[in-house]
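For this depiction, one protein chain was excluded, whereas all remaining protein chains were kept in their positions.
Each chain carries a letter (A and B) given by its place in the written order, and its residues are counted from 1.
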Amino acid sequence: MTDASVLKVEGLNAFYGRAHILFDVALEVGKGEVVALLGRNGAGKSTTLKSIMGLLAEVRGTRSLDGQNLARLPSFRIAQSGLGYVPEERRIFTGLTVMENLEVGRQPPRQGAPEWTPEKLFALFPNLAEMRDRPGGRMSGGEQQMLTIARTLMGNPRAILLDEPSEGLAPVIVEQMARTIAELKREGLTVLLSEQNLYFAKELSDRAYVIEGGRIRYQCTMAELMADDAVRHAYLTI
Amino acid sequence: MTAVLEVDDLRKAFGGVVAVDRVSFTVEAGKLFAIIGPNGAGKSTCFNMVGGQLPPDAGRVRLGGEDITGLPPRRIWRLGVGRTFQVAATFTAMTVVENVQMAFISHRRRLRALIPAARRLYRDEAMAVLERVGVADQAERQCGLLAYGDIKRVELAIALAHEPRLLLMDEPTAGMAARERIDLMALTAEIVRERGISVLFTEHDMDVVFAHADTLLVLDRGRTVATGTPQEVRENPEVQRIYLGGAGVAAAQRAMEARA
Partner (left out) sequence: MDPAFFFIQFLSGLASASNLFLIACGLTIIFGVTRIVNFAHGSFYMLGAYFAYTLTQQMMALLGDALGFWLALPIAAVAVGLCAVVMELILLRRIYRSHELFQLLATFGVVLIVQDLVQEVWGPEELFGPRAPGFTSFVVIFGFRFPEYQLVLIAAGPLVLGALWLLFNRTRWGTLVRAATQDREMVGALGVNQARLFTGVLFLGGFLAGLAGALQLPVEPANPFMDVNIIAEAFVVTVIGGMGNVLGAFLAALIIAQLQAFGILVFPEITLVLPFLVMALVLVVRPWGLLGKPETSTSHGFAGDRPLRPLSRTQQALVAALIAVLLLLPLVVGEYSQKLALEVFIYALFAFSLNFIMGAGGMVSFGHAAYFGLGGYGAALLVHHLGLNMELAILAAPIAAGLGALLFGWFVVRLSGVYLAMLTLAFAQIVWSTAFQWVELTGGDNGLIGIWPSQWASDRTVYYYLTLLVCGAAIAFLWRASHAPFGYTLRAGRDSTVRADAIGIDLKRHQWLAFALAGTCAGIAGGMFVFSKGNIDPGSLAIPTSVDALVMVLLGGIQTLTGPLVGGAVFHLLEAYILPLTDYWRAFLGAVILVLVIAFPMGLAGFLRDRLTREESAS
């Protein structure tokens, strides 16, 4: 696992102003793995992903992608080096059409990473194919969630950070989302998935990290987590 | 049963797209009424037409028999409707207790007073409400610096200040952790039952919906798919197909068992 790890984070500390939010977060994601970062709201999941992506002003610690050091890089360089980011709030460009949204995410193909084209993405998200010229602002929440993932894939990432893709979606759409992510995994994509919906995460993930109060409290395989009632109750309150 | 809120044939379109299409429902006194449905089903639009944030294209909204269709939010508030928002809206640069004091100042129509110090007005009343929602210990802190769960409680306190007969809560637990969600909704249910307040709320969390709602309205693409008790809605095959799915039914089952 360590040898083949694509994304590696060690000693990650993050601050909002004077508030210390993350404490020595360390995690690894191996090639082709889907790893869940589980925790309550405010536990530090989104902050962890944003810190890795270089979206916070004050971050310390090492982050690397396929051995390349990401620390000190601005977020666009991190994206260019092959790390994709799918934000929790989706952040679709509402004034741009579906095709234009995809165009913004486009980057040159990358060796050792699955290569995506709009046509290939439309096969994965058939809904989107029917609305190529529709402005992002006139799509439903589920369709926007698909577009935000497709837009990130246009950058042909080696790994993606997926922030709570099930948040705010109808249960049936959540199930559809789960199938899609399973499909991405089959394509060989490496995923770090932040979730508080344990039922969603357990279907997809190989391993899990449990975060609470800005610290990683527990790491295990998904099967171990599902077997461990004590940990689930302590940190996930489900 | 007396109806607190009656909604008849409500309709709203945005540039040709019909967001809410002839929706009708009734909220009975002292009951919790939930609107659920997929994103873009028209829940928020419906909600905002009741709360006065959006004027409906057609239809009627009646509060205790009085027509309030198209009134601005501030008038609806004066008729006894409290409101919380999906993203908590508070006065961030005031202290927590001042936030609640503002609601009292407005309720007693003293907004335009130029001489008395606002921070001394209705302080005890405001503290009592904060006590009830469990954030009295934070009273002197700047509201914007609170944890999100506490801000939601402050918002509830603001909404309760003028002793409303109806509470409108748009996704009251959005952005909260599971534990906090359950606590906040349990608290809300407790308060509204002890004071006989009715609640109209939208929600995505099936655990919350099926644990607390007395009646459910399911919307899809602006139309009513089903109305009824949690039991009836959960068993409705159409609702299962377009909205709940397997996981949703399971969550509903869990919540209803916990309730019983």
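Everything that follows uses one rule, which is that a residue touches a chain if its C-beta (ideal position, glycine included) is under 8 Å from a C-beta of that chain, and two chains touch if they have at least 3 such contacts.
Fair warning: this is a prediction, and the values are worked out from it, not measured in the lab.
When the full complex is taken into account, the listed residue touching the unshown chain is B:Phe85, out of B:Phe33, B:Phe85, B:Phe210 or B:Tyr243. Summary of contacts with the chain left out: across A:Glu100, A:Glu187 or A:Asp228, the touching residue is A:Glu100. Within the set B:Ile158, B:Ile197, B:Ala213 or B:Val233, the residue that contacts the chain not displayed is B:Ile158. When the full complex is taken into account, the listed residue touching the unshown chain is A:Pro74, out of A:Gly11, A:Pro74 or A:Gly188. If you put the hidden chain back, the residue from B:Leu54, B:Ile105, B:Leu166 or B:Val199 that touches it is B:Ile105.
One chain of the complex is left out; on chain B, the residues touching it are 51, 53, 72-75, 77-78, 82-83, 85, 89-95, 98, 102-103, 105-107, 110-119, 121, 142, 158-159, 161-162.
Interface with the hidden chain, as seen from chain A, comprises residues 53, 55, 74-76, 79-80, 85, 87, 91, 93-96, 100-101, 103-105, 107, 151-152, 155.
The definition used in the following text is that only the chains that are shown with their structure count from here on.
Residues of chain B touching chain A in their complex: 17, 37-40, 147-149, 174-180, 204, 206, 241-248, 250-251.
Of all residues in chain A, those touching chain B in their complex are 40-43, 138, 140-142, 168-175, 196, 199-200, 236-238.
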